[in-house]
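Just dropping this structure here.
Every protein chain of the complex appears in place save one, which is left out.
Read from first to last, the chains carry the letters A and B; within each, the first residue is number 1.
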Amino acid sequence: MNLIPIEYYLILSAFMFAVGVTGVLIRKNAIVVFMCIELMLNSGNLALVAFSSYMGSSAGQIFVFFVMTVAAAEAAVGLAIIIAIFRNKLTVNIDEINIFKW
Amino acid sequence: MQNHFQEIYNVLPLVLVACGVFLSVVIEIGSVKSEKILPWFSVLVFLGTSLFSVFNLNNCGTAYNNMLSYGGNVFIFYSLFNLAAALTVLSSMEYIKKYGSYFGEYYILLLSSVLGMMLMAGARDLFMVFIGLELMSICFYVLAGINRKKQNANEASLKYFLLGSFATGFVVYGIALIFGTAHTTSLEVIVSNFGSLSHNLLFVTGMLLFLVGFSFKIAAFPFHMWVPDVYQGSATTVSGLMSTGGKAAAFSVLLIALGAVFPGNAANVFRPYFAAIAAFSMLYGSIVAISQNNLKRMLAYSSIAHAGYMAIGLAAGNRESVAGIMFYLVAYTFMNLGAFGIIAMVEGADDTNLELKDYIGLSQRHPLLSALMALFMFSLSGLPPFAGFFGKYYVFISAIKADLTWLAILGVVSSVISVYFYLRVIVYMYFKEPEPEALPVHNNANGVLAVVISAILVVMFGIFPGTLINLITSYLR
Partner (left out) sequence: MIEQYIPIFLVIGVSVVFSMAVIASSKLFGPQRPDSEKLSTYESGMKPVGGVRERISIKYYLVAMLFIVFDIEVIFVYPWGVEFKKLLGEQGISALVPMIIFLVVLELGYLYVYKKGGLKWD
């Protein structure tokens, strides 16, 4: 059953997490940034599921359910916010969303 | 069956607010007069929950398989959140009308964000922490941009959303690593094994990611980028609640998650982290706030500085610091809500009247408001005999007891710096010649009521700090 050792999953999830963080920091399009955030959440999910099956406890998998539903709610709210800003400014490039500066 | 009802009674504050959310949606759907009913309905729910929590402080324990705890300091947090939300609703009633259109979902979202905060404060399991955090944050993302026709609000909302969910990503990954190393999500178990777990590098990494996520939520220094923009862009009353309730909820989670550190059962391995963010937040917030002319933005930087003062307590990590942080949160909540309430009243339509120069001569146009504003500014800057002073006092004392004298000295230094920009508001209100074309401030009874209540609480906790601090200490195990 445990053909693939848990380290592999952890390395993959850490890699996904790093890709997500990098994407959030360097991408310019709000939608793409949001997709990178989803990637971060999913890397957490992957680690949770891997730990959960490795330890034989279902708590981690249940947690993943909650993360997924919350991510869906966040996606709905996020899309709504992005649409609202697109209607007003006709852009979703976060470099151009710059009314406030310190 | 008896058991079920007993358990529901124990967590009744949560049930009350949840029913409040449910009923407010029903009112919004069913009634054409919901604009008049909803604000007062939510005030009623908040006050009822707050009173219930205060009168049931001594009924302590955990419910639902150690998922939630009730009584004691948890109920102090509950009643703090609810009181803060009630005051926010009071000052929102007139403020929302400045937008020209009615948003019924405003009150529904306020109710559900408070439910999220309460879940966070009562959580004894990482599940509950996560659900509460997200419930609160998602409601705040929407509340920040509630006036969707205005570009400022859109921008604030987008920035808050992107950085807030970025922080959520950290929290989720941190929870995954904690779960993998501690083999459980129950905070009770994690806290009791904290000492042995803190030798595990993976656990410490997970915990650090978790703490980074929450550092975003408490608006501490390297993770503060969203704070000024979001506070400035979103509705003033919402900024008030975000900066007080949201911060208090995030701190409550930190206090629970580090629960092993405070009684001294485990070494505080995160002390360098907290000491660093505390020092940088205090100095950064206080110094940058000096150059701000927009009052909301100034209070945003001051909010970063206050997060720094409270983080001193986390670095100190002893029993006194828990009590100190909680007292500080109570004091900060009421003085900051009061200040934001006054700003909301002075503010004109379309984000006007927010600059410092618009406050010139407020003492003649509206003596009561300017006197109260002066009171809040004194309290925020930490001058006795107001509540803000004792908050700082207790936190600094706890730092000295934990051999962090340098941090306490830094705190005093940045408090002294901060006096400059707080008192500048008073100087503008009282000692500058008024300009003839200044906009009038309209009287609005509910807003004034909210501000007066906050002022009374600030003065009361300033004169009798011992009552609250003894109460909090008596509930610490």
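The rule is simple: a residue touches a chain if its C-beta (ideal position, glycine included) is under 8 Å from a C-beta of that chain, and two chains touch if they have at least 3 such contacts.
Because the structure is predicted, anything quoted here is derived from the model rather than measured.
Trainee: Can you work out which residue in B:22, B:406, B:431 or B:464 touches the chain that's missing from view?
Mentor: Counting the whole complex, the residue in contact with the absent chain is B:22.
Trainee: Looking at the whole complex, which of A:6, A:55 or A:75 touches the chain that is not displayed?
Mentor: Reading the full complex, the residue touching the unseen chain is A:75.
Trainee: Please give every residue of chain B in contact with the chain that is not shown.
Mentor: With respect to the unshown chain, the touching residues of chain B are 22, 25-26, 28-29.
Trainee: What residues on chain A make contact with the chain left out of this view?
Mentor: Where chain A meets the chain not shown: residues 62, 65, 68-69, 72-73, 75-76, 79-80, 83, 87.
Everything below uses one rule, namely that only the chains that are shown with their structure count from here on.
Trainee: Which integer distance in Å separates the CA centroid of chain A from that of chain B?
Mentor: The answer is 26 Å.
Trainee: Hey, which residues of chain B end up touching chain A in the complex?
Mentor: Chain B residues touching chain A: 126-127, 130-131, 134, 138, 141-142, 145, 148-152, 154-159, 161-162, 165-166, 168-170, 172-173, 175-177, 179-180, 183-185, 228-229, 232-233, 288, 297.
Trainee: Residues of chain A touching chain B in their complex?
Mentor: Within the complex, chain A touches chain B at residues 10, 13, 17, 20-21, 24, 30, 33-34, 37, 40-41, 43-45, 47-48, 50-52, 54-55, 57, 59-60, 62-63, 66-67, 70, 73-74, 77-78, 80-82, 84-85, 88-89, 94, 97, 99-100, 102.
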